[in-house]
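Here it is, the structure in full.
Missing here is one protein chain; the remaining ones are kept as they sit in the complex.
All chains are identified by letter, namely A, B and C, in their written order; residue positions are counted from 1 within each chain.
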Amino acid sequence: MIETIRNKAKEWLEKNDGGCVIGYERASDGMTARPVFIYKPYMVGSLIFDETCVHNLSKYLLNRRGLKTAIVVKPCDSRGINLLINEHQLDRESIYVIGVVCPGMKDAHFGRIEDRPLSKCRVCLHHTPAVYDVLVGEPQPETASRDYSDVARIEGISIHERNAFWKEQFERCIRCYGCRQVCAGCYCQECFVDELDPLWVGIRSGPEDNWIWNIGRAFHLSARCIGCGECERVCPVGIPLMLANRKLEKESADLFDFEPGMDAGTAPPFATFLKEETLEKVE
Amino acid sequence: MNRIIVDNNLRSWLKELAEKYTLVAPVTSDGVTLFKHVKGSQVDSLDLQYSNTAVSPKGCFFPLSETMFSIGSDGVNVIAPVSTDREVVIFGIHPCDAAGIALIDRVFLAEPTDTHYKEKRDRTILIGLACNAPSPECFCPSVGGGPANPMYLDILLTQTSAGYIVQATTGKGKELTPAARMEEKDIPLPPPPHVTPVPLEGVSEMMRRNFDSPYWDRVADRCLHCNICSYVCPCCYCFDIRDYMGKDKIDRVRSWESCQSAGFTMIAGGHDPRPTKGARLRQRWYHKLLYFPELFGDIKCTGCGRCVRSCPVNIDIREIITDVQKLNV
Amino acid sequence: MELTYEPRIVGFLCNWCSYAGADLAGTSRTNYPANIRIIRVPCSGRVDPLFIVKAFQLGADGVLVAGCHPGDCHYSDGNYHTRRRVGLLRPFLDYLGLDKARLRLEWVSASEGKRFSEVVSSFTDTLIKMGPRSS
Partner (left out) sequence: MARVGVFICHCGTNISGAVDVARVVEAAQKMPMVVIASDNKYTCSEPGQASIRQAIVSNKLNRVVIAACSPRMHEPTFRKAVSAAGLNPYLLEIANIREQCSWVHSHDREKATAKAIELVKMAVAKVIRHEPLYPREVPVTKRALVIGGGITGIQAALDIANAGHEVVLLEQEPSIGGRMAQLDKTFPTLDCSACILTPKMVDVANHPKIRLLTYAEIKEVRGFVGNFKVEITQKARKVDYSKCTGCGTCWQKCPEKTPSEFDLGLGKRPSIYIPFAQAVPTKPVIDTDSCRYIKYRQWLAAGEQGKKPPECRICEKICPTGSIAWDQEPQTITEEFGAIVVATGFQVYDHRHYEEYGGGAYPDVISGMQLERLMNASGPTGGEIVRPSDGTHPKTVAFVCCVGSRDQAKGRTYCSKVCCMYTAKHAIMLKEHDPDVQCYIFYIDVRTGGKDYEEFYLRTLDDAGAIYIKGRPSKIYRDGKKMIVLGEDALMGRPIELAADLVVLATGMEPRTGADKLAQKLNISYNTYHFLVEAHPKLRPVETQTDGIFVAGACVGPRDIPESVAQGSAAAAKVAGLFSSDTLVTDPITSVVNRERCTGCLLCVAICPYKAIDCETTRDTRVVAVVNESLCKGCGLCVGACRPKAIDLRGFTSQQILEEVNSLWS
């Protein structure tokens, strides 16, 4: 698998002068992975792929708009490419997608690899990339049944418990915006949280401000979140951000029958509507 | 001979402190350890074996957000913020984090003093806990510290099999030590645990020479420009100030900011002197390894390993230091 | 529950149907509780979901978004988009611990003055029964 990736990367770099391959290399802890940018064919030897390649590299494509780029993607990451093409941020022609059939990632952090799957991988449905130019590995069947037991657990507790739960989670937020910066769907020139006038949130940190920031962030990703789980992985204070994102994912699948990033062409739910649909109204 | 306090006594002392002081200590919940205000009733459940907290305790003096002052909507009345009337005891702080506070002191306590910082600093007592489980990414001795370094603390506790050895280094610390709860024993200070060193010789000079190296752009390739490294860092102290309209008043609020965020250096008219990812990333390392040493003599890093651990894309200060020393000028 | 509790409702009303409906409630002197503060928008589709979140953040007890009945939008499609946005925001806020009964989406036409007053009355009633928001 690693050899295939290296060969494909090398072939592509030899044909595309000035291009760049974005992939994974060994991190400084000697055990996990980190993103690497390879500009010369002779450097492909550092490319790796294993169960610690947790990062979604598709975010980096936004830094290389219009430049020839090859990228190694897992199935979830590949949906980021579709999302960004759908939203006119990338053009498909300039990207060479090395799609990797995903065995599921381990819960890997700097200096330690837990012997359990990464939480997003436990509920993953798609094991073959949604878009690729070359596929590494044999296509795998999709997981048929959706598992939203994590969301259902929160839905199942009382409204007061939910309020308390999220209040506690959001209070921890240090507003470092790691979640935003790592997200492939977050590419505003200026985030609403940074806008001065009108002051939607501003720089102040506090329970209410953190509440609106986290809701605003999640809602801006509604029907757009591709489930790569990066926001949750990078959060330095362990806020279960995917638990919020996945509620929106579930609702938009139920209400709009839509799964973001599965292709680059389908109009997203907020771009369209059905006259006859009835979304739950006040009882 | 050392003064020893056994675990039971330590906890009853802490409970007593919690009565009189605002007690801050490392608390783990949802798998995340953070310095939090604790009540006496929580003392028994404190875990004293923790490795470094997710975020440094600098927020006790330099909060994530603080209202500096408010102005009444009539535009005349200036309202000073109400500060705590109790003194604060931070318990369980590791020597590296104390060193971080000492580094920020040099900036905020130098004239003109940052009054908001100074007020909190003056009213806080630091009870340290020698670090007995440094992470592989820690390198405090290389930057002049050590896992059991009592400097910058009022009191340092070092764990032994017989209890905690108490070292009070300041007047405040000596005053606070609970004589009745301690006993003198002939137990020596244990040797500090091993920490892998990072060679720092000549790093500032190499930084000086390599400002224009393409190296910075290459590292910045994978940098996400999140603020995580700065926010978890015990000695990063950048902030931003904004005004907030509140009920019948306007608050002037200061909050943490980071040199890594886009727009941090944006100036009126829209010009940004650090417009590229490489320039922003470089700034952080230059501040730590060149500008701060030039001004204050020391490298602005305590070797706590937080940024190494928290960086989502493994930008590792140890690697940067090693790489810089190998750069061809 | 405090007897004196007066919930505060922010209402975003589309200019062509619901705002006109609220005017009609006035013209026909239909009394309703004074708890609502109406913000006029050209179309319910102008309502950025963040306005709703912001109102709740500031302390609103309830938010009403009202527009033309489906098919009657002055701008032909606006309310269909509103329906999707609010339709997704409601369950999400509820999930985060803000009872979905605090956010209402209603269709009120320019001729439904009575209905507008009924909407405000019943919404106010509901909010009083629910009591103040837990902070």
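We adopt the following convention: contacts are C-beta pairs under 8 Å (C-beta built on N, C-alpha and C of every residue); 3 or more make two chains touch, one makes a residue touch a chain.
Note that the coordinates shown come from a computational prediction; the quantities given were computed from them, not determined experimentally.
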item	value
Partner chains on view for the chain not depicted	A, B, C
Candidates C:G45, C:G62 or C:G87 - the one touching the absent chain	C:G45
Sole residue of A:W200, A:W213 or A:F256 that reaches the chain not shown, by the stated touch rule	A:W200
Given A:E87, A:D133, A:E171 or A:E277, the one touching the chain that is not displayed	A:E87
Touching residues on chain C - with respect to the absent chain	8, 10, 15, 19-20, 22-27, 29-32, 34, 37-43, 45-49, 51, 54-55, 58-60, 74-78, 81-82, 85, 117
Residues of chain B (touch criterion as defined above) contacting the omitted chain	73, 245-248
Interface with the unshown chain - residue positions in chain A	66, 87-89, 187-192, 195, 197-200, 220, 267-268, 270-272
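Please note the rule applied: only the chains that are shown with their structure count from here on.
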item	value
Approximate Å spacing (C-alpha centroids) for the pair chain A, chain B	31
Mean-CA-position distance for chain C and chain A (Å)	34
Set of chain C residues in contact with two or more other chains	none
Per-residue multi-chain contacts in chain A, two or more chains	209
Partner chain C, residues of chain A touching it in the complex	151, 154-155, 159-167, 192, 200, 208-209, 211-212, 215-216, 218-219, 222-223, 244, 247-248, 251-252, 255-256, 269-270, 273-275, 277, 279-283
Chain A to chain B touching residues, read off their complex	27-29, 32, 34-37, 55, 59-60, 63, 109-111, 169, 172, 174-178, 180-182, 190, 194, 196, 199, 202-206, 209, 230, 233-234, 236-238, 240
Chain A-facing residues of chain B, complex	30-32, 34, 54-55, 64-65, 135-137, 218, 221-222, 224-228, 230-232, 240, 242, 244-245, 253, 255-258, 261, 263, 277, 308-314, 316, 318-319
